[in-house]
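For reference, the structure discussed in these notes is given below.
Only one protein chain is missing; all other protein chains are in place.
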Amino acid sequence: MADWLSPDEWNAVLLSLRVSFWAVLISLPFGLLVAHALARWEFPGKQVLNGIVHLPLILPPVVTGYLLLITFGRKGSVGQYLDQWFGIVFAFRWTGAVLAAAVMAFPLMVRAMRLAIEAVDPKLEQAGATLGASKPWVWLTVTLPMILPGVVAGAILAFAKAMGEFGATITFVSNIPGQTRTLPTAIYSFMQVPGGEAQAARLVWVAIAIAMAALLLSEWVSRLVARRISGK
Amino acid sequence: MADWLSPDEWNAVLLSLRVSFWAVLISLPFGLLVAHALARWEFPGKQVLNGIVHLPLILPPVVTGYLLLITFGRKGSVGQYLDQWFGIVFAFRWTGAVLAAAVMAFPLMVRAMRLAIEAVDPKLEQAGATLGASKPWVWLTVTLPMILPGVVAGAILAFAKAMGEFGATITFVSNIPGQTRTLPTAIYSFMQVPGGEAQAARLVWVAIAIAMAALLLSEWVSRLVARRISGK
Amino acid sequence: MTLSVSLRHSFPGITLDVAFDAPQGVTALFGRSGSGKTTVVNAVAGLLRPDHGRITLGDRVLLDTAQRVVLPPHKRRIGYVFQDARLFPHLTVRQNLLYGRWFAPKGKAGAEFDQVVDLLGIAPLLARRPGHLSGGEKSRVALGRALLSAPDLLLMDEPLAALDEARKAEILPWLERLRDTVRVPILYVSHSHAEVARLAITVVMLEAGRVTRTGPVAEMLADPVSARREAGAVMTVQVGPTESDGLTRLDSAGGPLWLALSGMAEGARIRLRIPARDVMLARQRPEGISALNILECRVGEISVLSGDVMVRLAVGDEALLAQITPRSARGLGLEPGMPVFAVVRTIAVATGAPG
Amino acid sequence: MTLSVSLRHSFPGITLDVAFDAPQGVTALFGRSGSGKTTVVNAVAGLLRPDHGRITLGDRVLLDTAQRVVLPPHKRRIGYVFQDARLFPHLTVRQNLLYGRWFAPKGKAGAEFDQVVDLLGIAPLLARRPGHLSGGEKSRVALGRALLSAPDLLLMDEPLAALDEARKAEILPWLERLRDTVRVPILYVSHSHAEVARLAITVVMLEAGRVTRTGPVAEMLADPVSARREAGAVMTVQVGPTESDGLTRLDSAGGPLWLALSGMAEGARIRLRIPARDVMLARQRPEGISALNILECRVGEISVLSGDVMVRLAVGDEALLAQITPRSARGLGLEPGMPVFAVVRTIAVATGAPG
Partner (left out) sequence: AASMKNALDEVAAKFGEETGNTVVISYAGSNALARQIIEGAPADIFISAAVNWMDEVERAGLVVDGAREDLLGNTLVLVAHGKDAAPVEIGAGFDLRALLGDGKLAMALVDSVPAGQYGKAALEHLGQWSAVEGSVAQADNVRATLALVAQGEAPYGIVYATDAVAEDNVTVAGTFPADSHKPIVYPAALLSGAADAADRAFYEALSGDEADKIFAAEGFAILN
């Protein structure tokens, strides 16, 4: 395979994996928090939060990318402070691709987790509480294990979306080989080039292979967890 | 509002609503079927089906649009027969936009429904069976009502995605005012022009408003259903 | 219609190997927790497919693994009261109750809705959903749901376990009547000897997945070894006239018994369950005593059971059991063949066809 | 430590208005299905926040709606045996059992793991997950889980309802010992008079959300009106020497009683529950009879109860109840003040501190 892909393409594949991995990993805790908040808490602005989470889904990726650019760009309203105070720069770095992918994948992740949390029987959590476990402990020892299949589903959806994310990424952090040139961006680029379809097709197969591998892995994990819960 | 948007934009909004509505409606039964199959049945090729369902998520929309074009286009491998035998034409029609939106939204819909189906306690379905309900009846009277929140969640995700879908749509059925010029395409067009941000923003607000309305509606339905199930 | 069950099934920890016939009326599945009662009931319902087995109901084959016949649950026409209620959370209590009726064969009348609702005391709950019902309320609705589905076979897995004595006392006579009018076999899982003695005609004893004994309830419950703690005998008597103070005379081979019974036709033969602990023995007929029910009988087999003495008594050709202390046995000088008087406080009256 | 409960809460269909004190030992919550027992227990556990109420345990305030004090459930240090088991499906039985221990205050020893596992007979299940446990197995694990969490207060909602008599008979003495050694209040919901008589010291009667009566178990169960069906008296006696045939003499004001008891220290005072139905009356001391336990007493109040006559007897300054037929009452010519002999078959022995 290393032969079959040019080093540049190979880089794009690795970069995509890296970006997707980090996008999922970093958004996981936020996703869980937001999903939990939407599923269980009542607070003013809940529906606004719900709306914001769904925004990346409903807006054309170009718009999301643009909004990211003017917010987290080097001169962006938030980006400049992140840079000044923490030295975090997203613009035109692979970290920016991670941010874009995470934002785009967030609604999918949150929905899956939220459904899972809503399906947990609060009676079990109550049982945990009567046995002396505080809220965080109940969450960790009862809720989390029970929602694991949903978390895996959410993560895998997010991973797939992150692997395929392109519009927001290229708008936000451009298409820089080795930094922000992910697999879909590469595919897109090839599609733009006269006669590039064959090359694009090759990368498409790579993308499909990765997706299938991730899916199989997630199915396996879900099944394992589900079987444990169903009581074997 | 009619004043605030030009007739063309107004058309794009209405078309987007129509396309999304039909995309969700038509994919609902297939989504339920596939979700059920993935959640409950064992069959050879299950993982392949799972993979195919997720493909539109992982591929750049352009690629999906291109694949749709060469499959369902007027001369496409499937499209030509659809045309000959049933007189169904997708190319450059709003129906094509529906197809593109449905395909792109499908993975989201299926995941949500699948999670819901997996959360249904088979013991309740067994209870239905002992009371004389055949499998389809059990599904209709027990399973379906229980997964309704998941179905609503899936539908709303799909609707949001369909409202935002753009890359595959424009590649597959291009951008014909009144036929395939949806809201995101219009937004995209504005974004391509220097200084078009303000005009794009107007449409973005419309998109957000619609999304919020749909979300609120779905939350309300879910809550209603959930409250019924939790036993009030 | 007879239910005939024979099955073998292995779980990781336990192997089930069970065969028994359940005739018309109530067959009790009896056994300790974890002995396989629910598993057997599930197999009959079609919710568990045993490794090997054959289950027939009358001439309908429900399952025959050798012939690869497996009737799906919804075609078995059963009413199953689950050990864990399993109400439909999205339906109201009324809808839950009527669910089975929807699918029942047309023209087949089940129990009367209003009557069942009244009996179970669930009228105030009809419009509610099951989510916040109390434990006993749930089990009553589950019972009603199964009764109303007009089944050919009733499976009841500890249907009364969550109910208070008063409610039980209302439901039991009704179940007795059901048993005698609706002529369907009932498979009844229970831990309560009293319930079983009242309702059951046949008892199947399970232990660790195997049938250890099976037979008519009279024999089984009179068997001191298999039913140690709650041993007792079942005796058939004939209903005589009811006197002015409300007591009905019951004629047995050992003399008359007096009981407050109502609505019992004179001349009918009914079954009484007499727990061994509630029988005292006396050498002479006691006088000036509040006990009304004194039977003449003859001492049979005397067995010693962990600290107690179990005396089998012959009353005509029926058996009675008395559980007394060794000291009393010595004091009375009991010997097989000796005539004695049994002073009885009847606990359970099991109406219906004699077993 | 005393648990003191007072609360008011409205559900759409029923309003709860309850106040009672539960001292050391077992307090039984008694009442028909749907009377509000589980709701009260939930409020004590902190799972339900009543509209108004105050709940204290010793000097800890668990809830005081007036002062807006609401201790969350995990700080209440309770062990709750739920009516519906509620085992954690993702943990093995062993992990379920040990869950509470994890969070128990260090140094506070709960029950011994091996001992509890043995008693409940769940050793073979330890490695399994709860999904496919039988009904009784689930309830035993739930019981074990609560017992092992080293609580300051035990809440038991029909913990033994799903168990067979044999298993119950093993667990009850153990609970008695628990009650007497681990000095925590126990709130115990049960439908069984026998269980309550054995375990409880205080009884709280609920009816439709209201406390109708509350008091020591002796009074409550001897009250013929409130406990119609299973009326009985609780009597305190002193343990005497055990004779060679294994029977222990128990001294009461009405004469000696003989019972097979073991491990009871001579001189201890214990409680016996004597169901009214198990007491026969005789004008003369019966001779040549298998009953060992005959008490001299004096007739007290005579009341007529739906077809039966309930006779209150004075044995020294304790009360005994006898339930006999009107015909017997007439036959014996009973009158208040008349000396009679009570022939007793003691059913329940309630050990522990006298109520």
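Each chain carries a letter (A, B, C and D) given by its place in the written order, and its residues are counted from 1.
Following the convention adopted for this analysis, contacts are C-beta pairs under 8 Å (C-beta built on N, C-alpha and C of every residue); 3 or more make two chains touch, one makes a residue touch a chain.
A quick note: this is a predicted structure, and the numbers were derived from the prediction, not measured.
Trainee: Just to confirm, in the complete assembly, which displayed chains does the hidden chain contact?
Mentor: Even though it is not drawn, that chain still touches A, B.
Trainee: Given that one chain is not shown, which residue among A:V53, A:A91, A:V120 or A:L183 touches it?
Mentor: Candidates A:V53, A:A91, A:V120 or A:L183; residue touching the omitted chain: A:A91.
Trainee: Of the residues B:T141, B:T171 or B:S222, which one touches the chain left out of the display?
Mentor: Considering all chains, including the one not shown, the answer is B:T171.
Trainee: Considering the whole complex, not just the chains shown, which residues of subunit A touch the missing one?
Mentor: 62, 65-66, 69-70, 73-76, 91-92, 170-171, 173-178, 180-181, 188-189, 191-196
Trainee: Which parts of subunit B are in contact with the chain that was left out?
Mentor: 62, 65-66, 69-70, 73-76, 91-92, 167, 170-171, 173-176, 185, 188-194, 196
Keep this in mind: only the chains that are shown with their structure count from here on.
Trainee: If you take the chains that touch subunit A and keep only those that also touch subunit C, what is left?
Mentor: Intersection of subunit A and subunit C contact lists gives B, D.
Trainee: Centre-to-centre on C-alpha atoms, which chain is most distant from subunit B?
Mentor: In terms of C-alpha centroids, the chain at the greatest distance from subunit B is D.
Trainee: Could you put a whole-Å number on the gap between the CA centroids of subunit B and subunit C?
Mentor: 57
Trainee: Pull out every residue in subunit C that's touching 2 or more other chains.
Mentor: Only 84, 128, 132 qualify.
Trainee: Can you pull out the residues of subunit B that are in contact with at least two other chains?
Mentor: If we look for residues of subunit B contacting two or more partner chains, we find none.
Trainee: Which of line, ring, star, complete or other matches the graph of chains that touch?
Mentor: Topology of the interface graph: a ring, with each chain touching two neighbours.
Trainee: With touch defined as at the top, which chains are paired up in contact here?
Mentor: Pairs flagged as touching, ordered by label: A-B, A-D, B-C, C-D.
Trainee: What residues of subunit B sit close enough to touch subunit A in their complex?
Mentor: Residues in contact with subunit A: 47, 50-51, 54-55, 57-63, 66, 107-108, 111-112, 114-116, 118-119, 149-150, 153, 157, 160-161, 163-164, 166-167, 184-185, 187-188, 191, 197, 200, 204, 207-208, 210-212, 215-216, 219, 226.
Trainee: Hey, which residues of subunit D end up touching subunit A in the complex?
Mentor: So the residues of subunit D in touch with subunit A come to 45-47, 72-74, 76-80, 82, 84, 86-90, 99-100, 102-104, 128-133, 145-146, 149, 155.
Trainee: Going by the contact rule at the top, pick out the subunit D residues touching subunit C in the complex.
Mentor: Going by the criterion above, the answer is residues 11, 13, 31-34, 37-38, 83-84, 124, 128, 132, 134-137, 140, 157-158, 161-167, 169, 191-193, 229-230, 245-247, 258, 260, 277-278, 280-284, 286-292, 307-308, 322, 324-329, 331-332, 343, 345, 347.
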